[in-house]
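Here the complex is missing a single protein chain, while all its other protein chains stay put.
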Amino acid sequence: MGYVLGIDIGSAYSKGIALGDQGTVDSSVCPSGGDLKLTAERVKEELSFRNGISAHDIMRTVATGYGARSVIFADEVRSDVACHAKGVSSLLPTVKTVIDVGDLYTKVLRIDRNGGVHNFLLSGKCAGGSGRILQVIARVLRVKVEEIGEMSLKSKKRVDFNTGCAVFSESEAISRISEGVTKEDLLAGLHRALAAQINSLVERIGVEPDVAMVGGGARDLGLVKALEEIRGHAILVPAEPHLTAALGAAIIGREQLKKKIES
Amino acid sequence: MTSYFAGIDVGSTMTKVVILNQGIVASVIGPTGPEHRRLANRVMDEALNKAQIGFEAVTYVVSTGYGRINVPFADKQFTEIACQARGIASLFPRARTIIDIGGQDVKAIKIDATGRTIDFVMNDKCAAGTGRFIEVIADALGVGLDEVGELSLQSHHPAKISNICTIYAQQEVAASLAEGVPISDLLAGVHQSLAERINTMVNRLRVEDAVIVTGGGAKNRGLLKALSEQLGHEILVPEEPLITGAFGAALLGKEIVEKARQTRTLLQTKQRILEEIEIQ
Amino acid sequence: MAEEVKEVKPKKRMTATRAAASIGPMVKEFITSTLQARAEGRQKLAYTFIVCHHEEILRAMDVIPIWTENFAGICGAKRDAERFLQRAESLGLSRSLCTYALCGIGFDQWREELGQMPPDAPWGGQARPDFMISSGQIICDPRSKWYQASQQFMPDVPIYNIDLPYPLFQRDQDHRDVWDYYHKYIVKQLRGLVAFLEEQTGKKMDYDRLRELVDLSDRTWNLIDETYKLRRAVPCPMGTGDAMNTMVPINFMMATEKAYDFFVDLKKELEEKIARGEGEVENERYRLMWGGGLPAWYALNDFNYFNSKGASFPVETTYRMVAPLNEMDIPETRDPIEHLAWRWLGYWTFWYDKAKKRPGSEPDVERLINWIEEYKIDGVVMHEAFSCRSWHVGLIWQLHQLAKIYKPIPIYVMGKDGKREKVYRELPSLILESDIIDITSYSEVDTRNKIDAFIETLESIRANRAA
Partner (left out) sequence: MEGRGDSILNTVERYYKDYGLRARELRNEGRRLTGYVCSFVPLEIITASGCIPFRVRGDIHEPITTGDTLLETIVCPYYRSCFDLSVKQKYDFLSGMVIPHGCDSMVRSFSAWSYSLPFPYFHFVNIPTVCDQSSIEFFSAELNTFKKSLERFVGKSITEEDLAKAIRVHNENRDRVRDLYEFRKTDPPLISGTELTRTLTVGSSLPVDEANGLYDRVSAEIKQRERSPVKKGPRILIDGACLDNVELIKLVEELGGSVVADTICNGARDYFPKTDIGGNPIDALARRYLEKVNCPKTYRANRAGTFEGDIASRFGDTGVYAKEFKVDGSILYLYKYCDPFGFEVPARKAYYKSINVPLLHLEDVYSAGTMGQLRTRIQAFLEMLG
């Protein structure tokens, strides 16, 4: 039946999934950069090239994410709310509440096992409560964002960190470090503060177990752990949490294709 | 023996030192690193070298700025508001309104004919209203801070920046750039957006002439133009807008000493040795 | 963001009804007439607030009301409120306060400073009043503070402030136990208003005329209720987008023949549309309720966006300031002022008894549940305007409570034993966040993304709905 592509152009990273008849064939992740149209092309090229998929093998492409409209070759654009829901439910069918910590926004969705969304909520107009702050802090600490999760788990004495402005958190981190706070303790404080903000969004919509966390932020074990601590229960994280929207998009594409063929 | 007075302004991005006797003998601007203390030392050292004096020759040191509490060798601290007011009043006797555009905050100060502060407002909660906004955007556009002003002046159609949050605006600007909006238009738009925010804040003071702009933002001609349009007032800028705070601090120190001499009170000044403070 | 339209031009919102389309000119004409009256000086002009049940008194005394909320809304709709808001901020007023009030105060201060209308004032501007009638008590604080703040710039303009309280809903209290003294107080307050107006205008109140006007607005009131109930039809002939226009006669023109006639026409138009099976949208797929919040006046186009996705809004809680008079238990009286006071109390306590019967319910939640059923609603949309606490605090809680006690959507899920099981779910909801007139709080792209996601949610529920 060929391939279906799901492409999620986020503000930080762009992610793609190629779905074959038997499931996921390959995935691709790259920084989004400024020119989103080009990035979208790149994601497609990479998936095609690596797996020897020719243009007419691609039966359908569904785009999603912040820059979805830049995927000019997409057959359809879907919101990342729907795509995350679809993606998560295919991987973790028991999940009813999904927390997506993306770069600019945090979203909370209530879903069912078919990936239908029942309700959702988005964070507000200030980047202070989303994943971006992780990148900002990682940069000033001169560590990779991939490392901060592990580091924060090593903390012995979490500091109180003020998450307010995502931009000014940088200077706060700098002055904390110069006061002699260790990077580990600082990160633990950051994770705690961010988790508390995310949690109040989560609580607003009401939670039904199981709860999953996805998006780039879910790759950060320190953040997941901090949220688990606040909530007092385990949070499921799929193997590649940043890919769920792309996966969901691909699955939606596949379902549409099936319907088309059937009718 | 001539007495020297030093003012040190530890800002969020730059640390400035001014050394005075009758007039300015030396001024230095250096970056503020994460380790305030050591840098304060280094910049001070450099200034002393430039003035060709030893630290023991300095009678009084006043620190100011965002990192003012981290200057171990200062005799007294003042806020930037008091220092800017003092410095500007001495440079511009006509000055009534001062707008200080820094990286961490923006302040507006109203002073009377004698140079006394009569009112002030400041913004430091959200980066969107401060010089940092420009830094972040310039960075996203790959333009140096000293170029942004001139570049934006070339624009005829300033772009509308619809996001307030610095982070969202950065994203917006990057996207517009990719769509082919000229950098100069984007920068002009960014300046307008910041000028609007500053204007709203400053207006709470009921702006009066003459308006002086200081701080790093005063080096940005594009921002100044946008600001002066918004305010509806002409804007004056000191020759070196970065050091007016440090200058004012030094002046305040000088006044304290003079007053003490007049009233013959003993000043408790610290031992004038600049120690090297090591931080791992 | 990336896709944001470069120059935001307020596009004219498309209305579904002729009646709604006729509103714009009506408001403009009204504003012009206040300016003219000011110039001629024959009639007294009064700043005042909507939802006070005192328009009959004003009209009987030939006082022209200037609805200050209306003018602020116009500034918002024309996307020209920012300069007035900035003025207010410069005076030291925080942007977190009611932006209608900020806009009004900023405008007044400017007008008084210039001694004439500020440049390019929307629709000619807001005329200087002869006096101001405020009423804050339980509706909102800005209503008693706004004019007081404006008076700083026109100290010669007197304020008359009245209290119109109603008993707040308390589960263990019957509002009828207390409402006699509430009624007594309101009556005294309204009589005080009459005395004030008599003093200001030098005229005596004509109580027969007042009675006629009260009767007229009662009739209009019932007519509005009947008209709005027509929107229960599937497809729905008129949506909330239009109702944000037809609120004008309800709130600004009560006790006039014109308002009555307007609803006669609207009712006829709706009946015709229903007969033809014509809906607000061509293929109605979802029926939504505007469950709370004043609209973002500069973004009424968002209703069209909803419409373009097949979503119609048959009902809204906002500006629906009427309830059927015959269903309100209000005592008979010949005194028009006493009647006004009863009508006021009857209106605010309309849902109390019903709410008490359902555990966990509360009047606002009860109203949501009733209308969800009566209007066959698929989802609830609310607008959290950041600057008005009065209508916007409690919305989250209402949604919470609604979800807790009311689950109307049947779906099948896989039960523990692997068998299909029917369970009931709550209605989906969407909260839009911005402000009534402060456009800097609004992002079109964000809002539309949210709407898209909500529509997809509705679609997926529809697909999974158990028969």
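Note that the chains are named A, B and C in the order they appear, and that numbering of residues resets to 1 at the start of each chain.
Everything below uses one rule, namely that contacts are C-beta pairs under 8 Å (C-beta built on N, C-alpha and C of every residue); 3 or more make two chains touch, one makes a residue touch a chain.
This is a predicted model, so every value here is computed, not measured.
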| field | Contact set of the excluded chain (shown chains only) | value | A, B, C
| Looking at C:A20, C:L35 or C:C140, which residue reaches the missing chain? | C:C140
| message | Can you tell me which of C:A20, C:A81 or C:L395 touches the chain that was removed from the display? | response | C:L395
| request: Could you tell which one of C:L114, C:V178 or C:V423 touches the chain left off the display? | output: C:V178
| note | Among B:F120, B:F133 or B:F247, contact with the omitted chain is made only by B:F120
| Residue-wise, where is chain C in contact with the chain that is not depicted? | 91-94, 96-98, 101, 134, 136-138, 140-142, 144-146, 148-149, 151-152, 155-156, 158-159, 161-163, 165, 167-173, 177-178, 181-182, 184-185, 188-189, 192, 360, 362, 364, 384, 386-387, 389-390, 392-397, 400-401
| request: Touching the hidden chain in the full complex, which residues of chain A are there? Just list them. | output: 162, 164, 193, 196, 199-200, 203-204
| query | When the complex is taken as a whole, what residues of chain B touch the one chain not shown? | reply | 78-82, 105, 116-118, 120, 122, 124-125
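Here is the rule we go by: only the chains that are shown with their structure count from here on.
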| task | For this assembly, give the contact graph shape among line, ring, star, complete and other. | result | complete
| If you average the CA atoms of chain B and of chain C, how many Å lie between those two points? | 48
| message | So the centre of each chain is just the mean of its C-alpha atoms; given that, what is the distance between chain A and chain B in Å? | response | 40
| query | By residue number and range, which residues of chain B touch two or more other chains? | reply | 164, 168, 171, 175
| chain C: positions in contact with at least two other chains | 1-2, 443
| query | Which positions of chain C touch chain B when the two form their complex? | reply | 1-2, 4, 6-8, 86-87, 89-92, 440, 443
| message | Which residues of chain A touch chain C once you look at their complex with the stated criterion? | response | 36, 66-67, 69-70, 78-82, 85, 112-122, 124-125, 204, 206
| query | Which of the residues in chain B come into contact with chain A in the complex? | reply | 12, 34-36, 104, 125-127, 132, 136, 164-168, 171, 174-175, 177-178, 279
